[in-house]
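Every protein chain of the complex appears in place save one, which is left out.
Right, chain A next:
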Amino acid sequence: MAPRSCALCQKAKAMLKRPKTGQQICRDCFFYVFETEVHNTITEAQLFNPGDRVAIGASGGKDSTVLAYVMKTLNERYQYGLELFLLSIDEGITGYRDDSLETVKRNQEQYNMPLKILSYDELYGWTMDAIVSQVGRKNNCTFCGVFRRQALDRGAAMLNVDHIVTGHNADDIAETVLMNIMRGDIARLGRCTSICTQGEDTIRRSKPFKYAYEKEIVMYAYFKKLDYFSTECIYSPDAYRGHARAFLKDLEAARPSAIIDIIHSGEAFEIKEEVKATQKVQQTCQRCGYMSSNPLCKACTLLEGLERGMANSGITDRARKKLDAGGPAPDNIRTIPFFSRMNSGGNPAIAVEQPS
């Protein structure tokens, strides 16, 4: 059979079959449409303003490695005028982050972007190793997930940036839509498809890869020869969202557009007004000042449990009651440091590693 020519440029030889559309296209057209779709996502949602300081949440994995590369490319091609930073979180799991943090450090050199690595130890006084030694292997993901989200926000405040971008891809979002429906988590279902969320600390978080297929991100890294580490957490390998992920992969195999179709569905509906009215109003954590839907934010609740030796109190109601029965929290309980963003541009509140 004669080699097929690219369905897009009709000039070069088709090199790959695009997972998202099934079209057979050439490598250059793939790079171009992948990048342009991310650009369309960014411009349609008006994510950035010229001069914005933007932190890229970088883990050294495929999504964030490709995100850093694409953000740099688009920033130059379309003259967004952004000041880009890399922000990494070190959870403190021996042997897990070491290699991927090396990747991030190399990206810092290659892309000439300042890097900040913020550790759980620095922020919470606990590494994940220490947490697991207290709570065991079950439920430790709850700690890691809550702590990581807050760490990114706090790290961004330290860098004095306007915006954090993360490498969440279309597969992640489609999975979240399904999972929130099955768990009945109406509040999260309402916001999980929004490209940009904003807390009261004015730092916006967004997902430029919202419509990018995981397979295409890997394909992009492969053809661009970007190296990344695919590391599974040693405490819970490939654990997150077991049921929903397996189901989604089956759906994708049956019809590849399923991922984007689920996201489209998620964007097409919203929560009824009368249901919204019953939802909790956002407030500020009494202890650390972070946004929260309860008097204490989730990170402070979990941290208090750890500090008082009753780690499960942040997870089950029964353990929480037991903790409350033990009296109020001592005055000298550890408080998570709060970094407030400066109102106008300027230097970061902390020193960042500059590329040499």
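Keep in mind that, in the parts below, a residue touches a chain if its C-beta (ideal position, glycine included) is under 8 Å from a C-beta of that chain, and two chains touch if they have at least 3 such contacts; residues count from 1.
The rule is simple: contacts and distances are computed from a predicted model.
UniProt lists the omitted chain of the complex under the protein name "Cytoplasmic tRNA 2-thiolation protein 2" (options: "Cytoplasmic tRNA 2-thiolation protein 2", "NCT transcriptional regulatory complex subunit B", "ER membrane protein complex subunit 1" or "Exosome complex component RRP41 homolog"). Residue A:I271 is the one among A:L16, A:I271, A:M291 or A:A319 that touches the chain missing from this view.
Considering A:C29, A:A55, A:A68 or A:I203, the position touching the chain not shown turns out to be A:C29 (whole complex).
Considering the whole complex, the residue from A:A14, A:V177 or A:C285 that touches the absent chain is A:V177. Among A:M15, A:C196 or A:A258, the one in contact with the hidden chain is A:A258. Where chain A meets the missing chain, the touching residues are 8-12, 17, 20-23, 28-29, 32-33, 36-37, 39-41, 44, 77-78, 138-139, 141-142, 144-145, 177-184, 186, 189, 211, 236-243, 247, 250-251, 253-258, 260-262, 264-272, 275, 315.
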